[in-house]
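The other protein chains are all here in position, but one chain of the complex has been omitted.
== chain A ==
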Amino acid sequence: MELSDANLQTLTEYLKKTLDPDPAIRRPAEKFLESVEGSQNYPLLLLTLLEKSQENVIKVCASVTFKNYIKRNWRIVGILVEDEPNKICESDRIAIKANIVPLMLSSPEQIQKQLSDAISIIGREDFPQKWPDLLTEMVNRFQSGDFHVINGVLRTAHSLFKRYRHEFKSNELWTEIKLVLDAFALPLTNLFKATIELCSTHANDASALKVLFSSLILIAKLFYSLNFQDLPEFFEDNMETWMTNFHSLLTLDNKLLQTDDEEEAGLLELLKSQICDNAALYAQKYDEEFQPYLPRFVTAIWNLLVTTGQEVKYDLLVSNAIQFLASVCERPHYKHLFEDQNTLTSICEKVIVPNMEFRAADEEAFEDNSEEYIRRDLEGSDIDTRRRAACDLVRGLCKFFEGPVTGIFSGYVNSMLQEYAKNPSVNWKHKDAAIYLVTSLASKAQTQKHGITQANELVNLTEFFVNHIQPDLKSANVNEFPVLKADGIKYIMIFRNQVPKEQLLVSIPLLINHLQAESIVVHTYAAHALERLFTMRGTNNTTLITAAEMAPFVEVLLTNLFKALTLPGSSENEYIMKAIMRSFSLLQESIIPYIPSVITQLTQKLLAVSKNPSKPHFNHYMFESICLSIRITCKANPDAVGSFEEALFMVFTEILQNDVQEFIPYVFQVMSLLLEMHKNEIPTSYMALFPHLLQPVLWERTGNIPPLVRLLQAYLERGANTIASAAADKIPGLLGVFQKLIASKANDHQGFYLLNSIIEHMPPESVAQYRKQIFILLFQRLQNSKTTKFIKSFLVFINLYCIKYGALALQEIFDSIQPKMFGMVLEKIIIPEIQKVSGQVEKKICAVGITKILTECPPMMDTEYTKLWTPLLQALIGLFELPEDDTIPDEEHFIDIEDTPGYQTAFSQLAFAGKKEHDPVGQMVNNPRIHLAQSLHKLSTACPGRVPSMLSTSLNAEALQYLQGYLQAASVTLL
């Protein structure tokens, strides 16, 4: 493309069209621009337009297009990537770099920002080697005296240098930083000094001050970036200049810079906030050098806090400033800065207490944005809030001054409570602050599971609870002072391990009552508190609160919980659903009378949410609750399973038919649970579904695999005979599933689960014709991609096969695939790898299987396999006695971590649909060691003399010693 007027005209037309709301016009224009962007001069045309176009829209549009073009194309990915050639020719690159800085600086702000972005993208690639003049060019502009230009340079510098804050140290990076420091540090320092002077000469000129303060903010940010990796020599030498000025800026105020906006931070706040960050950086990393300045900053920052108002716009500044104090006061060598009683009192009084107050903004969130409020207050996503910062400062101060701080605050708490008592409806916020103060003072360590785990012993939590928390919760009106109710409930929740049990029991009916509160926060907290109390452990690993103790409240608890789900805003409240689940689990059979109503409500809920599942936690707990209802009821009355099927199958069918993906894995788990409840033959309703479960499409989704395997296992356990007789034509489909699973490294263990169930439950003749094919498939997989996980599962399978069909059958099937194969499997797989088998049941299966091979397989005694007999015995003794071998070959080290059985991301396992561990060997063999001894004895009586001679020739001494122990324990001897 020529740099011609015609081309400029064309480009203008197309740029204009890209702004058209009509896609029929817009899209082709965008396509056209993309098609020409590889042409030489294209970027230069854009630069010309953004500078000289008559129309402002075109200027802006050209600047945005230019930036995006640079973003897409500047980086040369690599010569080898053929489909991404270098779209920008060298001469254009040079021209862009030569012109862009002056162009950026002379452009209006809107365009300047785009060009500044473009410069930093180019800089990321080319700076410093391929753009050596950039720094000098920028630094020279500092002398221009034009702060519009200077701010442009500073902004660009900031976007170029800010990556120093997170990059890892490297020679390359540090070379660049050193280069930047050499060229930039002194001019920046001079600019800093000059700007500060200008601020005092223009102290009465609002518009000038605004520009100057924007510069100062950028300068302070640059300071942070340049000092991040290490303390540069230059800045160490000039620390006096920087820190003295930073310090005085912290204490500066100017009415002209104050803003009316309550929400948005003004320039002054932004600058001070950045200075706090800078001071914190030095205090943390360069303490040795910064020590002389630190006390001044502590005083300045604390004065700043005392004089800063409650408006939201100061939040970031205040929380940064408090966090600075919190980090400093924990250091032993700065302890003295805080230890004076007056200092402590003043910090508590003027910094901590005011920032703990419940503000209008909090009140708004409490009422109108309760989900957000709960997340911040309950789940700790409040890191940047003032309350949190104040709380951290309390904890920091308590490290050295727990006694005095507690003393100071106790006085405060009392006076705030008195204020409240005088006129609760006006002064309720005082009580809120008092509760918050007690909470942050008392809590030293906290977890979701246990609430507070370490408390300040100087605070009497129970007394406070009885005197100030319970009365609020006892009041008849659950809707009065909702914030205080929420505070009270939260208090119970987090101090549940500190408050004595009898007090908790008194609280339970109060909490149940508050499930009816209109405020979302209050009834959510009530549900959450109940749920937490129900999970507490007492002695003997039982729940602290027993079902018997809950007996009087069962009905009202269940009624209120389900009613709470009908309150506005809580129809899918996960805390309530979790409380329902936990109540069922605690109350067990006492819920049975209410089950008919409960299950109706749950299925209705299920039907409603399956239209548009949006709350995963809510849904999960709902399915858990369903499972619990089934388990608890059927445990007492197995026949009740039919009524659950009646209630649920209709909804399940709808879920399956509408393919509600989120719910299908859950449905399979509930169905497995139901099917396992049946004691007799499998009902026909299940058999009708069976063919559908084998459809490949269901198996495409990874989340379906574990629950579907589980369900098929339930089918095999309960209905193997029915399948063999009535659905024999489906066996190939079943094996097809196995084949698909076994081919995947991630799912092969699931395939083995299925295969093991088939071997264990299906009548042998029904699968006889497929057996050889199964072994061949397994061998193919062994040859193509052998992994430790596969081998472990394979070993369990062949031993189970051996137990089920006999050792001889195992040997025969191997050798029928290929002569001498059995020996190879023994030598190359079983003997060397058996130590890797994990799991109690799995090890037992292998032990019994190998014992059979040793003692019930004639070819082991009188063919060339005989030489493997002793090594196999030795391996078996190793399996008994040696620690499990959990080493993994290097090349598959990491496959295993992601693919270990049980590790599933897309699948949420229902705890209460859980399957008991199944031991196919069961009572047949109680002690595998004794079983080995007995079997060897039997073998030795059949062929006297041979066993002892095999043992004495090659079994190692240690193994022999163990073996003798087994023989002794079994009271047998070898002949």
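Just so it is clear, contacts are C-beta pairs under 8 Å (C-beta built on N, C-alpha and C of every residue); 3 or more make two chains touch, one makes a residue touch a chain; residues count from 1.
One rule holds for everything that comes next: contacts and distances are computed from a predicted model.
Asks: Which one, "Calcium and integrin-binding family member 2", "GPI-anchor transamidase", "IMA1 protein" or "pantothenate kinase", is the UniProt name for the chain you do not see?
Replies: "IMA1 protein"
Asks: Where the complex has a chain not shown, which of A:449, A:679 or A:692 is the residue touching it?
Replies: The single option touching the absent chain is A:449.
Asks: Among A:37, A:51, A:92 or A:167, exactly one should touch the missing chain; which is it?
Replies: A:167
Asks: Considering the whole complex, which of A:287, A:349 or A:717 touches the chain not shown?
Replies: Counting the whole complex, the residue in contact with the absent chain is A:287.
Asks: What chain A residues would touch the chain not displayed?
Replies: 165-169, 171, 174-175, 177-178, 181, 228-233, 236-237, 281, 284-288, 327, 331-332, 380, 383, 445-450, 453-454, 746, 893-895, 897-898
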